[in-house]
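Structure in structure tokens, see below.
Complex shown without one protein chain; remaining protein chains in place.
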Amino acid sequence: MDFSPSKRGQEMLARLDRFMREELEPVEAEYHAALTGGADWHQWRQPAVMEKLKARAKEAGLWNLFLPEAEHGGAGLSNVEYAPLAERMGHSMMAPEVFNCNAPDTGNMEVLARYGSPEQQHQWLEPLLSGEIRSAFCMTEPAVASSDATNMQATAIVEGDEVVLNGRKWWSTGIGHPNVKIAIFMGLSDPDADRHRRHTMVLCPLDTPGVTVTRMLPSFGTFDEPSGHGEVVFDNVRLPLSNIILGVGRGFEIAQGRLGPGRIHHCMRAIGAAEHSLSLLCARAEKRVAFGKPLAKLGGNADIIANLRMAIEQARLLTMKAAWTIDTQGVKAAMSLISQIKVVAPAVAQQAADAAIQIHGAMGMCDDTPLAGLFAYARALRIADGPDEVHRGVIAKIELKQQKAARGELE
Amino acid sequence: MDFSPSKRGQEMLARLDRFMREELEPVEAEYHAALTGGADWHQWRQPAVMEKLKARAKEAGLWNLFLPEAEHGGAGLSNVEYAPLAERMGHSMMAPEVFNCNAPDTGNMEVLARYGSPEQQHQWLEPLLSGEIRSAFCMTEPAVASSDATNMQATAIVEGDEVVLNGRKWWSTGIGHPNVKIAIFMGLSDPDADRHRRHTMVLCPLDTPGVTVTRMLPSFGTFDEPSGHGEVVFDNVRLPLSNIILGVGRGFEIAQGRLGPGRIHHCMRAIGAAEHSLSLLCARAEKRVAFGKPLAKLGGNADIIANLRMAIEQARLLTMKAAWTIDTQGVKAAMSLISQIKVVAPAVAQQAADAAIQIHGAMGMCDDTPLAGLFAYARALRIADGPDEVHRGVIAKIELKQQKAARGELE
Amino acid sequence: MDFSPSKRGQEMLARLDRFMREELEPVEAEYHAALTGGADWHQWRQPAVMEKLKARAKEAGLWNLFLPEAEHGGAGLSNVEYAPLAERMGHSMMAPEVFNCNAPDTGNMEVLARYGSPEQQHQWLEPLLSGEIRSAFCMTEPAVASSDATNMQATAIVEGDEVVLNGRKWWSTGIGHPNVKIAIFMGLSDPDADRHRRHTMVLCPLDTPGVTVTRMLPSFGTFDEPSGHGEVVFDNVRLPLSNIILGVGRGFEIAQGRLGPGRIHHCMRAIGAAEHSLSLLCARAEKRVAFGKPLAKLGGNADIIANLRMAIEQARLLTMKAAWTIDTQGVKAAMSLISQIKVVAPAVAQQAADAAIQIHGAMGMCDDTPLAGLFAYARALRIADGPDEVHRGVIAKIELKQQKAARGELE
Partner (left out) sequence: MDFSPSKRGQEMLARLDRFMREELEPVEAEYHAALTGGADWHQWRQPAVMEKLKARAKEAGLWNLFLPEAEHGGAGLSNVEYAPLAERMGHSMMAPEVFNCNAPDTGNMEVLARYGSPEQQHQWLEPLLSGEIRSAFCMTEPAVASSDATNMQATAIVEGDEVVLNGRKWWSTGIGHPNVKIAIFMGLSDPDADRHRRHTMVLCPLDTPGVTVTRMLPSFGTFDEPSGHGEVVFDNVRLPLSNIILGVGRGFEIAQGRLGPGRIHHCMRAIGAAEHSLSLLCARAEKRVAFGKPLAKLGGNADIIANLRMAIEQARLLTMKAAWTIDTQGVKAAMSLISQIKVVAPAVAQQAADAAIQIHGAMGMCDDTPLAGLFAYARALRIADGPDEVHRGVIAKIELKQQKAARGELE
């Protein structure tokens, strides 16, 4: 067992760290102040500094780091190598877009790189890879429990040489972005097929007739502008069959392949967020004085710091092991670990943000620190991409099966 | 020991409950939708329905229920009698204002009723009691830890026949309200006096020269419009000595008397909020289906419901005991209990809102339910009015002293 | 609502407290040191001081306080009045027997007082009430999950004018006591009857042929001598029909009536145990010094004390409310509350013992303090008389039903 990073990973991380300290973090406050519109999402604009930073990131070789496929311009990093970079990006809410590593574009690009036809890749993957356009992923629905994905009710029905989309989706992240052009829509094609062969993924340009973004949804009061999370109605949206990805009924197959690395990214960013909260907490604990002492020396505050350090350290190691297992044994072998990190990492990010808020007092709740945003981000992550409850169910099921095998009782 | 409510309390609660079900709750969604302005607080308006409901509440004899002093038009209820009414109001964010029982006006009215001069009462207490104007309380400061109130740095210096206010206050709740007219300001008058004789409370009309509300502070992304929480600069604000309440150096004395019943109100509203979350949770758990079953029958969800029921029930009993102790033995005898409920009740409200959000999935985070707002409210309450940490310190100190006495070791 | 104790309850408590401080607690260490035998239960003897204390308790009017029925020599106290006495007894492991208020004799006496025939009362209730003999309750079985009582497999079959007992029972508390003479046995009589009409309770003298106590079971290493918890085999034990209590198939009916007050007793003793742990914790925290300070002033120890005070206070109020509900509305109306206290009170007793052990360091684990015993007692109580899991299930079920009714959806 060897916990040291690869030389290449170390160099990459140093480069990313320098970029973030020298170019990104100095303009972060200015960026957030320049965001406009609030609830009125039609007014959302991406502040100009974003395109400047994207150009600089490209020059610095810090672009599309998430993508393993070198043939598509990806950095060719393994999950183990990329993970610490994702963690570092997690310190800043604007970083993922700067480096073209933000959800859901990363997952969408992976899908297109792996399963897209050459035409699909030419039309949509290339501008996504270059950062020219943005995309959305339309899966979750208001009417049914998305924790059980087979509940999905929106439809993608083949009629002749067209596929027709109908239904209501929501929490479509990124759909408010000024540059968003395309969504991957997932819908039911054949309710009588085998449980995991019923759904289809379709590329749906957002200017297709019948697509209406009806509103943006706030999460704990914030809209995450200028990306946003939208509710979208698909009303008899007709698209050529060539917009189907991989084939009719293959939606779940694609979704499965998409999930493993995506969860590593999410979790490592959550760990970065946790470290960010902890660093703010420690700085405040040493500088703020009450009852004649810095807060760090009062009551149980040292315990809070120690507990966070232990929780973050463990969450990181677990996520790295999940990444390593995907790299060396594939997503299937990593199933339990992937569910484990999805429970553990958001929880530790929430715990860290909550503790940091408490030590900041009322200041921690308003926008004078990033903490309320970090809290909302972590809290949302305990629901997004499968709620904790579903992941714990997966872990327990695999555990019981493995224990049964160890007892020699498996049929 | 007798856990049954008084006949009068029971009747009051029934009347309040009917009013809320028949008149208030039917218009709540409309009220929230009519709130305008968002971050741009200068645009805040109180929707017209509020004044209509206030008038109806007066007619129904549901007005100023919080105020024990019958001579000022209070309902003359004991804390034990008022507490269940506060709990019921806690089910709705707009209820407290409808019944003229919202913070910080309640505390300010109590201060004026108890310590105000006849002139002060005439000028400010009367319009507050009638619901004509609103008030703010300017105590917390950005520069120092308010958990240790003796840190306060803003000044209220007597110069000749004037008192001069200087300093920066924030989290002044209610200061964004269209009807707000007056603030109670607390500042340092004599740094050399005894630790609890240094500060003075002064009535400061908000149109006095030198008073500037610089911004409204969001809490987890919400501004709690149209009341808001503001940052206020006092720059050489000069007021006649007659605006001082009770006397120079008596600020802490007033603050102490103000705290006991106020915390009962806060905590009972928090318990009402917890019940509200639990009721939404249960409704969702029975109606939402995943994996072929209602959520209530899946995994650990029944445990979550049971744990909340136990936590809420206990928090309520503890708060009722604190109320009863104040009523029968005074605030001083209730010190530990008051700190206990301040830790327990907001925590249970947060736990309930968090659990209800989780069972609602992504819907729980946006504004389609009141849950994100209930969460933010409860979370803020763990900081406001003394953070948990300070209250636990008080409880431990009293406990150690009582145990020492029980061991016969007290000098 | 009135939290003050009745005059009579207050006087009783004062009398009990004096007795415990002056007569019982001074001889407790000596009593425990005089216990003999350890694992070799055939050697168990009750130290002579016990009979002396029992005689003194009778003289002092502190005898059979648990029993409401005055006609059987009970004190005629309500549950609300008895509860604080049970709490006070919970400070000492030997107290319940001294006052003839120990499980399972209390429950057995209640059963006999309420459901026993005059002959049964004469033969068994009278010597139990006088403290002359002791009894056991044989219900739990090793082969099946007792959390689901309908699992019970031992049989009580009527054959002619005899009832024949067969089966293996364990965790029969008190069956190792030198004075134990009688057990109440519960067994399956008619597997085809309605689910709650299948089982029968039978009085079984322990010297009946076919009854064999096979071993005593330690709990976390302690045997709770001289009472013990035994495993008992019933092999074709034949008894006259007159030994059946109430009637064939009425076992569950009796068990239900037995449970409510019994759980109040258990829970109040657990709360007494928690207070005992907290008092030891506080004494140690003030006297033990490390790093130049008493432990009470180090790190999070004050928080631990505060958290215990809040948890104990709430558990007590909840238990008192359950007692009051039984007294005023009956056991059925108190079902949820009874399950709630059964979860809450043992948990707080365990938390208090664990915290007190930690602050005592290694000393807390050995027999130099009562803490390891208090811990084992509390931990066992989370399983005995229904595990936490089953009680949470009951609470959730009742809650969901009540919420449904509140939503007006109950059919």
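Lettered A, B and C in written order, each chain numbered from 1.
Criterion: a contact is a pair of C-beta atoms (placed from the backbone, for glycine too) under 8 Å apart; a residue touches a chain by one contact, two chains touch by 3 or more.
Only a predicted model underlies this, so the values are computations on that prediction, with no experimental measurement involved.
Per the touch definition above, the residue from C:S146, C:N243, C:Q314 or C:S339 contacting the chain not shown is C:S146.
Between the chain not shown and the residues A:A315, A:M335 or A:I383, the one that touches is A:A315.
Among C:Y82, C:W124 or C:W170, only C:W170 touches the chain that is left out of the view. For chain C, the list of residues touching the undisplayed chain reads 38-39, 140, 142, 145-148, 151, 170-171, 217-222, 288-291, 295, 298-301, 357-358, 361-367, 372, 375-376, 379-380, 382-384, 387-389, 392-393.
Hidden from this view is one chain, which touches chain B at 299-300, 302-303.
Mapped onto chain A, contacts with the missing chain fall at residues 1-6, 80, 278-279, 282-283, 285-286, 296, 302-303, 305-307, 309-310, 313-315, 317-318, 320-321, 324-325, 328, 336-337, 340, 343-344, 389, 391-393, 395-397, 399-400, 403-404, 406-407.
We adopt the following convention: only the chains that are shown with their structure count from here on.
Listed by label, the chains that touch chain B and also chain C are A. The distance from the centre of chain A to the centre of chain B, with each centre set as the mean of the Cα atoms, comes to 38 Å.
Separation between the centroids of chain A and chain C, computed from CA atoms only, is 53 Å. Along chain C, residues 302-303 each make contact with two or more other chains.
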